[in-house]
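A single protein chain has been omitted; all remaining protein chains appear in their positions.
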């Protein structure tokens, strides 16, 4: 939460110094590599746009008062507004002013990345109070050749099989949509750096759309190694968890996340892939079709504060951020801990009692929870079921099955089979 | 509706002049080929029966009054009744009289095609008023060598892949069961003749059972070209649509009709195949197993007026006939318009904005309906999804996806793949 609070005031966009400042802040926690890609670089069907930086922007009324002021809230400016300094009557200014009539006290968030334009966002109440003008409109911005910046961290594991975590870093002062994902991803990366890992983990902190396109264009050779992936966003609000499946719908990551959420105490939803949302749109485009889903609490567009000044720090719950992180750690625990096992004693049940793994007094009504996990693992350890398969069929959390499997390996009743791709 | 009204008084059966008159009437609309198959011709396990024609039939009471009179309603005669002229007491006549005790004012419809017999159908009220007699029974019919008549129309398309529409023409004055299907099929054929078509369309107007058996027996070489088919009946009543699946249950026609009905404003039901009903029984016999379903509103046997004098013109709704035709046209639109497409830009989303296919102001809550259709087509255009697949996955009507695909083809972002069988 402290990291979210620190990042909140920075005016990020898809390029510019706000992104760089954000990445530098994250580098205090994790050794991010920062990449700079020049404007004009072709990336797939797109071109890296000019870099945009803004120093100040305001609208002065005829009395010289700042009726709209970028310094008060960086959502006041339409992202990528070109510089301007002009006197304009209200009628001419009007098409450049954006409000939310249904939420008259909130400032909307608007962008115009790929069509040169300028504009201001303000509350509908502000707009209603404006007289005819004329108004002096000042936008002190730079829009020209520069770079697109993004951060990347690879935590290498025993194999090249890579798990991708991607979050966007292009939103200005929006808390749930953007900063929650950035903060949780950073803390997850901190945690993973302390572990011995079978998989490699790649974290991307990128501007939305153009950032994932840029990474994909520059790293086609690495794409094939991605065996699981998650886009992270909206992870700090009070809602339950939402998992949006990968395009495939039946990828391993889809099963893993569903299993973890089903065995969690918090309500959850699983929604099918749709080609709209965050960067899963790019990862799941047909030419890549990566096994990448999107983990959120309340999804983009489904909470009223979305893309407005109301998506601020007061929308976030520290316990939600912590719970989102815990869910991600459990997802990683399944990714790391799953395996196909084979019983060394497949004909009939082995005699667990003589190995201290079974109650000695018979006739009780039912087997205990852990006892059942042992029996499930032994019964399904035919070389065709993974531990996750067993957990699903037994209806118990992965961790319970994993613990039973570990006990059976220790008793030399079970052996792990070599991983297969 | 006018066509139904014109055809209603004709006394049709599985053979005879009523069938010929009906086919001649249809020839005013479509260039039907009329086939005549001699009695005694072997068709599969069956034999074309004698031809039956009837001029008059009545029962005279002792006072010489016509208590039952074919001239009043051609349902009064059991179809295929042999000629007779005899004086009979009521006790002997009784087994030859058929009524509907539960519907005392309706005349039932009965046939005895393949067992020589004679009989009258009358209202239960009429029967109850009959005294002991004796009665003079007169049936002035011919039952002897002749022909079975049926009509056929082939509308050729670019390929030999054939779509079959079949309806029965063997019922006398019954409106929903028989005439509604005949009229809608005729109007559909009129419409298709005006189009440029990828598929060929074959329309059959045939007597039930023996007609489809006859066509199948004489056209085994054409059967393999039938890629989709529908039997049409009961298309004029006030009920919602019913689609009875083909024997396969997962044929393309089953998906297509289900899609069209699901995206229609009128309630519908999909029912599995059962080997009873109309000529789908023959088309779906195991030796042919054609992809032929049956489209109806309220199915045979499920409306009280079925096979009685109450299935008359007052049961029909002109708007139901028009809606049934509209549904069939939409089914044909899917059959004709479906295709497998491939994105020419499959890696990442193409930049739709620069092609005028995307809103330029970003940050809105959700994509528009048509925008989503564009994104779905691009996302699924991997050469493995048909446009119908896309419509189903996107949950939108086929026409919406088709329009999006056309826009993307025009923008050179999409290409149609050659059709595969």
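Chains: A and B, in written order; residue numbering restarts at 1 for each.
Methods note: a contact is a pair of C-beta atoms (placed from the backbone, for glycine too) under 8 Å apart; a residue touches a chain by one contact, two chains touch by 3 or more.
Computed from a prediction, not measured in an experiment: that's the story for all the values here.
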| item | value |
| --- | --- |
| Residue among A:42, A:64, A:101 or A:348 that touches the chain left out of view | A:348 |
| Selected from B:101, B:286, B:356 or B:418 as touching the chain missing from the view | B:286 |
| Interface residues of chain A (partner: the chain not displayed) | 343, 345-351, 353-354, 360-367, 372, 375-376, 378-382, 394 |
| Contacts of chain B with the absent chain, listed as residue ranges | 43-46, 78-79, 98, 108-115, 117, 209, 212-213, 216-217, 247, 274-276, 281-282, 284-289, 301, 306-307 |
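Assume only the chains that are shown with their structure count from here on.
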| item | value |
| --- | --- |
| Between chain A and chain B, centroid-to-centroid distance (C-alpha), Å | 54 |
